[in-house]
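Left out: one protein chain. Kept in place: all the others.
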Amino acid sequence: MEHKEVSVLIGGRAGEGISSAGQVIAQMLGHQGYRVHMYYDYPSLIKGGHNFAIIRGADQKIGAVRNTVDFLLALNQETVDLHREKLTSEGVLVFRSDAANAEGVAVPVKRLLEEEGAPAVMGNSAILGAFVRAAGMDWEVAETVLRKAIPKQIDTNLRIARRAYDEAEVKTRISPLGAKALPVVTGNEAIGLGLIQSGLGLYCGYPMSPTSNLLHFLVSHGTELRIRVIQPESETAAILMALGCAYAGIRAAVGTSGGGFCLMVEALSLAGIAELPVLVVLGQRTGPSTGLATYTAQADLQFALGAGQADFPRLITAPGDADELMAWAAACLDLTWKYQLPAILLSDKTLCEGMYSLDTSQMRHLQIDLELADKNVSPYTRYSLTESGISPLRFPPASGEIIRVNSHVHDPDGITTENEETTKAMADKRMRKMRGLAEEIEAMDPVHLGGDVDASTALLCWGSNKGICEELGTKMGLRVIQPVVLWPFPERSFARVCKGVERMFTVECNESGQLARLVRQFGYASEDVILKYNGRPFFVDELEALLGRAIS
Amino acid sequence: MEHKEVSVLIGGRAGEGISSAGQVIAQMLGHQGYRVHMYYDYPSLIKGGHNFAIIRGADQKIGAVRNTVDFLLALNQETVDLHREKLTSEGVLVFRSDAANAEGVAVPVKRLLEEEGAPAVMGNSAILGAFVRAAGMDWEVAETVLRKAIPKQIDTNLRIARRAYDEAEVKTRISPLGAKALPVVTGNEAIGLGLIQSGLGLYCGYPMSPTSNLLHFLVSHGTELRIRVIQPESETAAILMALGCAYAGIRAAVGTSGGGFCLMVEALSLAGIAELPVLVVLGQRTGPSTGLATYTAQADLQFALGAGQADFPRLITAPGDADELMAWAAACLDLTWKYQLPAILLSDKTLCEGMYSLDTSQMRHLQIDLELADKNVSPYTRYSLTESGISPLRFPPASGEIIRVNSHVHDPDGITTENEETTKAMADKRMRKMRGLAEEIEAMDPVHLGGDVDASTALLCWGSNKGICEELGTKMGLRVIQPVVLWPFPERSFARVCKGVERMFTVECNESGQLARLVRQFGYASEDVILKYNGRPFFVDELEALLGRAIS
Amino acid sequence: MNLISRAPNVWCPGCGNFTIQQALKEVITQLAAEEYPVENNVLVAGIGQHGKLFDYMNLNGFYGLHGRTIPIAAGIRLANPNLQVLCVAGDGDCYAEGLDHLIFGAKRNLNVTVLVHNNRVYALTTGQYTPTSTKGYRGRSTPEGIEELPLNPLELMLVSGASFIARGYTGRREQLQGLIREAILHRGFAFVDILQVCVTYNNLTRYYNEHVYDWTKEGVEDYEKAWEKAREWDYNTDAKIGLGVLYRHRAPTFEENHPVPEPLTRDERRTFIENLLDRRV
Partner (left out) sequence: MNLISRAPNVWCPGCGNFTIQQALKEVITQLAAEEYPVENNVLVAGIGQHGKLFDYMNLNGFYGLHGRTIPIAAGIRLANPNLQVLCVAGDGDCYAEGLDHLIFGAKRNLNVTVLVHNNRVYALTTGQYTPTSTKGYRGRSTPEGIEELPLNPLELMLVSGASFIARGYTGRREQLQGLIREAILHRGFAFVDILQVCVTYNNLTRYYNEHVYDWTKEGVEDYEKAWEKAREWDYNTDAKIGLGVLYRHRAPTFEENHPVPEPLTRDERRTFIENLLDRRV
């Protein structure tokens, strides 16, 4: 059997390393030339419960999984019971024979471990080895990927995998696709890489799903990268540390989810008036409030648009896959510095904790001109009223200069004023920055156009629904419109990609159609909204059916 | 001279009691049958600086002042210098002759105080006495109003006022209008009265302009009213106390401004999912961030619309004068209880600290049916999935019942679940409540229609701009449309009052046209926005000129 | 009524939280047999592994926000001081995000019981250091070990005005049960720092077993002595770890200062409004 695409589900209890095993499988598929996406489903607990990952590889870029799988790797009986029906008729079940009863490739994990005198944590290597054999892949695939993916005691792990590999039988053959092998990363990692690329100096994060792993990723490489990573007492402290840091000249970012973002909005408004750059990575999850800590949603767009008292310029982006996350995290950090304003990068649990093939060669390198003005301008005026609204940026200490930033309405020197003309002049200055940013954004290709680009029926989507819409758009002959920048809303680019659209379906993971509400503000009526809000992303077959019904 | 309207400006240093003196003048005009508005302008400091109040009386309801005045009461030279040019050609200047040099009614305050052996704080009584005489009002007006308005040492104050009255000369004659005398209250007081009417049990507030005085007002009557008023350690604590209180069955409200509201949004989302009633009075001021602490703005609408992560039902109202503030504060509290959701009452510095005639006879008594369900339903299920989305409300202790509220996605009993069906079912339940609320709102006359109701050119406004738009709409032949409820947006009522409108001007005190953005979402393009954002409200003559230019 | 709910329990096997749950269950059962009906209890939970107790107990409850048990509890008590409010908090929850509230709860002498499941780690978010983690603790946000010294919550509570302070340990269930009982019966802010073993991220069982000893109850009303005892162990340096009641003291409570009055009737409210407006004409 020749596979243009392949799906693997691996499941077991929390604490059994499902996520890491899933990553290994994703890398294996990547190694074989597949474009990969992994969806990781886990409840909010540490041990027990049921975790599973679905890894899908295809011959084109993808961003969603199916509800059916070709391989089911079961670490326990529950996995067999819960997911057996997802297995296609030709599908292969690989299972721990000492923990489950089933038909298929039985892996006697306990025995194999005992034979190698290896600890229980290495059990997954056995399953993986058996999977590689059952999938008809060469041992080389297992060896190469495991060597890279497993940091500790690789030799024992390899011996165990090999034993399982040797004992298992070939059930089908996932042969190399011939395409270039691409690395596989989580969305959190892609964001981290973008920040690193753009010269991040400080990252502050208070743990919160789904961005905790961005914190962990950055700190685990912090020393090497010479980036400081701080976990402060609260999200409020996190963003204020970032603002203090920016004031003194170092690039800073913070990451959180909706609940933590609530505690940052006062500082966001401060960044607005004080004209301080900061990037907030906002990983959305199911709400309201604590909601479902480990499940997904796209329901913080309206919050991000209005967060913080009063009007102030802000940048809001919602990249839709790893390539975009990396590119736009880097670009956002640059833009916050150029325009001295806060930016929010909207992600969600699907993106943050899912895995994607990353294609840096394809990745657009957004060019941002950071030459603001003569940096050594003197005498220096922090809030000089320039035509662009952007004042030159200098940092303390600057001999002979006084550099003041201020949360009150202030004069050009940063001294508090209640004067009415200055109040208006400073608001106008900030609005000029916003217009400049909007112009620059229009030139950055801020609205992705995909699928069948000439179709008159369009799918409008944002963030993590990019991949699935792209896939279905191509398949079903629908145009796909995905604004990556949501604010300042790229009106001209949006109008351009909408030319000829007669009907527009909005696909979103929230209950009110938040993007549909936004585009309506700009005159685009999208009454056809396809919404999902049960914490899970759309599955390919599911959305295909929904669209089929809606369009007909 | 027969006055159909009259304007008085009183000015001096902070700490000199300008606000109280202004209130006395407002009550005097009210006593004479005028409909009154007072604008109070003061910087953010305690002593010194320059404070002034403009009190305007007219033969119709008003909500704004002019830039010209008929009387200028100057407690110091600065007041004379800053405001002399506002005085009409026939205007009368009353001034402290021992603190300013000017032409007009000189009041030798120091001497009068010395003669009565009175302390300096009583100086304003002299000015007020002289004003009453200069304005040709009967001594009875001074005596009646001062007796009511001055709590301490009224006799000495009256003696001083009388001396000044006797020494001053009549310059013009503000005679009684013949209309019923109406009481005069600040917007904060009107809100407080509405809350009291509706059975408030707890008010929590952390001091912040412009709602600190709501805290002070309620606490000053707290004992008598048997309402608890608490100033906690932060705004976060304030709203959470209110939610705890609501859980246990007592009506609670909180008040703050934008900066403090930032610290409440996490709890707002909690109220959304836990289905707890709470009313937040959000007094807007000039932002972003600390901005201008004592000046006005209408720039938190977009923030209020999106505040808190994820979608959840909320009620947002923006009353436009004292009558509406009182009526809707009461109605909002009722509605939060009926629908078990958070409500935001948007006010601003103009409304909160300005004064208005209150006409309770004219006030609409919004009838809200609070019979939710059989309160003693047993077995009790906190989040039972009803058709209306509203679950019966019971409070602990309830013998044999368990009453759980939960910030996580929960099942009908309030126990946490990650189940996908329940997640969706509970979101749908909350949306049903929103629809029910929207229906009820449509029946409550949520969009005020005024001015020339048949005109095809309309002024769209909200909150504190109601009064000025009404006045100018009537004068200039423009229809006035003022949605009092902003969310759920009263689509049907709005459509009804918009019938026949060909051109719509939006009048707002912010820099982005926040209401215009909102109505665009519902298909109403209002490109003609008239915005002011220097911290000051529109003045009548100013807006008239702007409108004149814009319309022609 | 069965105090343990139908919700499936997903704490790790061996987790100290089970002990706390068990102890709490016993105490509530005892008290119900005496004079405190079960339905008068309200459990206010923070967000974290500790908070799951909300789901596991058949008690009235408010599952609130990370770090915010105290103000919610204050609101409940203001509404109805007959309700027995138990705050179930975590160390990340109420020594980091919500420390401000904890201190003000103590300052006001709010009459609630605060049980801190102090496992000295953010457990639910997979093992980051908290304010009480030992210096050098390696968690996922501090792979090279945290450089800060921990806070000593007992000292903090003592200086903040808490009127009942105790320390329990999940390895000593009976004692813990007694402490919880005393805490609930105390009139005022009753704080129990519970050394809760997290077997997954911070298993200090051996260390605790080797170092704990029991405080005598003598002189528990002596602030100075309490201070000395609180300082024996700084949550960092090797030392004996005292368990038991550290301090107890009777003082007016928040609720006593803000008693619930009989509310005005609708008519009385109307009269108030009319009178007030009369003074404004």
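First chain written, first letter: the chains are A, B and C, and each begins at residue 1.
Everything below uses one rule, namely that a residue touches a chain if its C-beta (ideal position, glycine included) is under 8 Å from a C-beta of that chain, and two chains touch if they have at least 3 such contacts.
If you're wondering where the values come from, they're calculated on a predicted model, not measured in any experiment.
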item	value
Touching partners, among the displayed chains, of the absent chain	A, B, C
Per the touch definition above, residue among A:22, A:201 or A:513 touching the missing chain	A:201
Listed residues A:252, A:390, A:458 or A:504, member touching the removed chain	A:252
Touch criterion as defined above, residue of C:103, C:166, C:179 or C:276 at the omitted chain	C:103
Residue in contact with the excluded chain [from A:100, A:132 or A:241]	A:241
Option touching the unshown chain, where B:215, B:248, B:279 or B:472 are the choices	B:215
Sites on chain C contacted by the missing partner chain, in the whole complex	96-100, 103-104, 107-108, 131, 147-149, 151-152, 155-156, 158-161, 227, 252, 254, 257-258
Chain not shown, touching residues in chain A	27, 30-31, 148-149, 181-185, 193, 196-197, 199, 201-202, 221, 224-226, 228, 230, 232-234, 236-238, 240-250, 252, 266-267, 270, 274, 358, 360, 395-408, 410, 414-416
Hidden partner interface residues of chain B, rising order	15, 43-49, 205-209, 212, 215-216, 219-220, 223, 229, 231, 233-234, 259, 289-290, 293
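The rule is short, and it goes like this: only the chains that are shown with their structure count from here on.
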item	value
Contact-richer chain pair [B-C vs A-C]	B-C
Distance between the centres, which are taken as Cα means, of chain B and chain A, whole angstrom	43
Whole-Å separation of chain centres (CA-atom averages), chain B against chain C	40
Chain centre separation (chain A, chain C; CA means) in Å	37
Chain A residues counted as touching two or more neighbouring chains	43-44, 259, 289-290, 293
Multi-partner residues of chain C (each touching 2 or more other chains)	47, 63, 65
